[in-house]
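Yeah, one chain of the complex is gone here, protein chain that is, but the others are all in their spots.
Chain naming follows the written order as A, B and C, and within any one chain the residues start at number 1.
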Amino acid sequence: MIKAGIIGATGYAGNEIVRLLLGHKEVEIAWYGSRSYIDKKYAGIYQNFFRLVDASCMDENMHALAREADVIFTATPQGFCASMLQEEILSTTKVVDLSADFRIKDVARYEEWYGIRHASPQFIPEAVYGLCEINREEIRKARLVANPGCYTTCSILTIYPLVKEGLIDPDTIIIDAKSGTSGAGRGAKVDNLFCEVNENIKAYGVASHRHTPEIEDQLGYACGRELRLTFTPHLVPMNRGILVTAYASLKDGVTQESIHEAYEKYYNKERFIRVLDPSVCPQTKWVEGSNYVDINAVIDRRTNRVIMMGALDNLVKGAAGQAVQNMNLMFGFEEAEGLMQVPMCP
Amino acid sequence: MIKAGIIGATGYAGNEIVRLLLGHKEVEIAWYGSRSYIDKKYAGIYQNFFRLVDASCMDENMHALAREADVIFTATPQGFCASMLQEEILSTTKVVDLSADFRIKDVARYEEWYGIRHASPQFIPEAVYGLCEINREEIRKARLVANPGCYTTCSILTIYPLVKEGLIDPDTIIIDAKSGTSGAGRGAKVDNLFCEVNENIKAYGVASHRHTPEIEDQLGYACGRELRLTFTPHLVPMNRGILVTAYASLKDGVTQESIHEAYEKYYNKERFIRVLDPSVCPQTKWVEGSNYVDINAVIDRRTNRVIMMGALDNLVKGAAGQAVQNMNLMFGFEEAEGLMQVPMCP
Amino acid sequence: MIKAGIIGATGYAGNEIVRLLLGHKEVEIAWYGSRSYIDKKYAGIYQNFFRLVDASCMDENMHALAREADVIFTATPQGFCASMLQEEILSTTKVVDLSADFRIKDVARYEEWYGIRHASPQFIPEAVYGLCEINREEIRKARLVANPGCYTTCSILTIYPLVKEGLIDPDTIIIDAKSGTSGAGRGAKVDNLFCEVNENIKAYGVASHRHTPEIEDQLGYACGRELRLTFTPHLVPMNRGILVTAYASLKDGVTQESIHEAYEKYYNKERFIRVLDPSVCPQTKWVEGSNYVDINAVIDRRTNRVIMMGALDNLVKGAAGQAVQNMNLMFGFEEAEGLMQVPMCP
Partner (left out) sequence: MIKAGIIGATGYAGNEIVRLLLGHKEVEIAWYGSRSYIDKKYAGIYQNFFRLVDASCMDENMHALAREADVIFTATPQGFCASMLQEEILSTTKVVDLSADFRIKDVARYEEWYGIRHASPQFIPEAVYGLCEINREEIRKARLVANPGCYTTCSILTIYPLVKEGLIDPDTIIIDAKSGTSGAGRGAKVDNLFCEVNENIKAYGVASHRHTPEIEDQLGYACGRELRLTFTPHLVPMNRGILVTAYASLKDGVTQESIHEAYEKYYNKERFIRVLDPSVCPQTKWVEGSNYVDINAVIDRRTNRVIMMGALDNLVKGAAGQAVQNMNLMFGFEEAEGLMQVPMCP
């Protein structure tokens, strides 16, 4: 049994890490860190854990935590992990950072999109981008994993094989993404009130959302050159789930079969990626509560484009589930340990 | 006072025509036509009309209805209106058809996309496409108006000025549309059950939705040549509302200002189209229950694309409201009569 | 045309007063008062009013407002109206207070349930409880109307005739109420976030909700003696609507017919109260967006109880609509002016 500490345990992603680790055979939770609820019973904040978690919230002292825990999950606002991280911590503890602090290799690009100074750029080179299906071997050896964003996980996994295999024109990629509201976090903001979200849909962060450079970087690595794409997120009146609908122009001669083969080539041994049968479109409900990503693509012959679709649970594969999957790889556990929840429907 | 008859009065669009006409000064409803509920009290099906509507449902005999009504609304499945229409009807009564039967000028194209034979192609030439803001003068003179589809109204109005003014490349248009569930109608289908729709989002009709040719035709007229575009509808867990997010590559030198000017040029005198302030994105909630369309566009300089957004209430401007607006034009009433509902929020 | 001022115009109830008054023939809005948004465009906060309201928010200076307005609506937290009200204001302006400050005649009882000191008890005696269907004549003559609470309006109107006619035992009344989330206001609280409310239902304020004494007082007046009842509110994942399910033991010999007659006796001339047909249960959807209250009752012969049910839109008949109805009475306007919205479904 290893010991895990969670900083930001009272946010939605932190809460989901707790849910998953409670069913994990190799891990016990040693620290429920929270800025707002120190000394309060954790199960008093999330009553779903009543009688399952007895602990009270601790502070967010990452140094003290590093002495107690074998792995630290930071489910915190941008900048926190970078500001706290030190060699001393990394030399004793592994870190899975769910913020964006170590996702982007070019520090100037990070600072431009996030509008803050990076406090510990010296750790960026060693940080591994924790998209397990693509960087599995590097993750196994990592001390510091940058857990991908929710939109980015869904976008990259949906598009990656077609870019990698050169089936689409990378300069034509447009990603139209739709997310449940838990992605907006548990902060008390008017925009996230029930009455503002329910019976409503809107785009936000148009042409400016921070997940854009992250997707561009990773797909750029896949095709071997820089690319620029359009990414538009939308807020949907549901708790969980991200659906990505992505568009690109096909290279000459690409068929429905070659697309399916590309997906199969990269994903047919992947436990958590399900390439759906022809003509079946992903739905977020079919992955709810689970670590699966459902993917498919349809060719629009009239316009010579492909419509790629991917669905995941933003709190599981889009955050906590992927973090646990990364931890499993880093510690040599069975990769799917604690992650075999069957999707819940309805 | 004129008399109106509604065929398909017990569907969601028909029900919404009733709601709007009850507040209309120039119209009384003479016929609530329904296939399934003949002789049943209309207010027993839609109890919101309890004590407001005393009538019982009639059959769908369009010939008998034509002798009683000055205007007939057909809110019926594809093929019905075409199969019933005759010169005798049109010579005594005006018809607003909410189905697709008379929207597409090329009968072969209609038959290909809808998979049925058109029963009265002789009326297609005279039918006017009832998008009031674009075809106002023709509508005033029409006997037969083809009321546009919900997705198409939103898509066309959102994109039209930029195509018409040549600001975007028509071959790059991609429309990603999101609709509330009332657009799927009131038929008892498993796919539209609460538990199947709630906490879920999916694309459907990918690369094959029937509103595609309708949008292509109208935008083609605007730019003076045929075009092909990609259209992807999604089902969103809300009752009402359509949000269109449309993408296109900009022609050289197009600025945020020139885009705004294009919208203003075509819409600044339009009562029901609201071009939003810079950086404000449309939300379906802000038009709920009303005949407004909210529109805006944002330039993505990094990719030289424009993201166009439009929102409307699919049952009002996307169906019944537009039908009433068309009727107002056809009978010389004040165009906004019966349509000044203030959007309801939350 | 009279001039109206709204204090608390940026809350949900204030926003709904605006929606209704925009369609009112006799009133123009002269003052959009707000504590949080002074000098900001009102339509920038509620974009549904874009192009319909050009004004910016004013402060909440009730004295200055009294010099400009013929009527003031205070849609403000408990204590505000009582703390601001003075004879000088009431001598020039009529006031409809949507808070609880003047609803309870016994000031000690008010202070006990609300936990604050009443700042102007001298106005309590003249304040009229603004339940139009019961106190119509007093309202016509009032300077100060205490607009009833949302739960209380629904509860009282549902139970009143049966208490008044002595058909039920007043000591057995239990009210189980369910409300949409707009009743909780627009304050940024974690408990009202979309993800906390959606896919959830809970009771709150059990045996302690502040609407309890208000219901008890009014039903007590109806039966001529004090009574105590149990009231339990619940939070439901929807924007609008209150459903009250109330229980009481029947007096001997009471039949379904005598109950129906009691409702008819008090309500058959009431425009906004719809006593439904036998066996039809009220649904909140059937009154959404309107000023109607739908009511019915079913006898449970096995237990000799009656189950009384009432449904209204908490923002209309439960707040803003009733406030406008009160204003109409106070100024001698047609009682239904501005309130004839047809319920919107779906």
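In this text, a residue touches a chain if its C-beta (ideal position, glycine included) is under 8 Å from a C-beta of that chain, and two chains touch if they have at least 3 such contacts.
What you are looking at is a predicted structure, and each value in this text was computed from that prediction instead of being measured.
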{"item": "Touching the absent chain when the full complex is considered, from C:Ser83, C:Ser120, C:Ser258 or C:Gln283", "value": "C:Gln283"}
{"item": "Of B:Ser34, B:Thr76, B:Thr172 or B:Asn239, the residue in touch with the unshown chain", "value": "B:Asn239"}
{"item": "Contact with the hidden chain (one of A:Pro170, A:Pro233, A:Gly289 or A:Gly321)", "value": "A:Gly289"}
{"item": "Residues belonging to subunit A that touch the chain removed from view", "value": "12, 15, 19, 22-23, 44, 46-52, 182, 199, 239-240, 274, 276-277, 280, 283, 285-290, 294, 340-346"}
{"item": "Contact footprint on subunit C, counting only the chain that is left out", "value": "174, 176, 178, 180, 195-196, 198-204, 206-207, 228-230, 232, 234, 236-241, 243, 245, 247, 281-285, 288, 298-303, 305, 307, 309, 311, 346"}
{"item": "Missing-chain contacts mapped onto subunit B", "value": "12, 181-182, 186, 188-190, 192-199, 237-239"}
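Here is the rule we use: only the chains that are shown with their structure count from here on.
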{"item": "Interface residue identity across copies subunit A, subunit B - same or different by half", "value": "same"}
{"item": "For subunit A placed onto subunit C, the superposition rotation in degrees, Cα atoms, nearest 5", "value": "180"}
{"item": "Taking each chain's C-alpha mean as its centre, the one farthest from subunit C", "value": "A"}
{"item": "Whole-Å gap between the CA centroids of subunit B and subunit C", "value": "37"}
{"item": "Between subunit C and subunit A, distance of the C-alpha-averaged centres to the nearest whole Å", "value": "45"}
{"item": "Touching two or more other chains - residue numbers and ranges from subunit C", "value": "12, 182, 199, 239"}
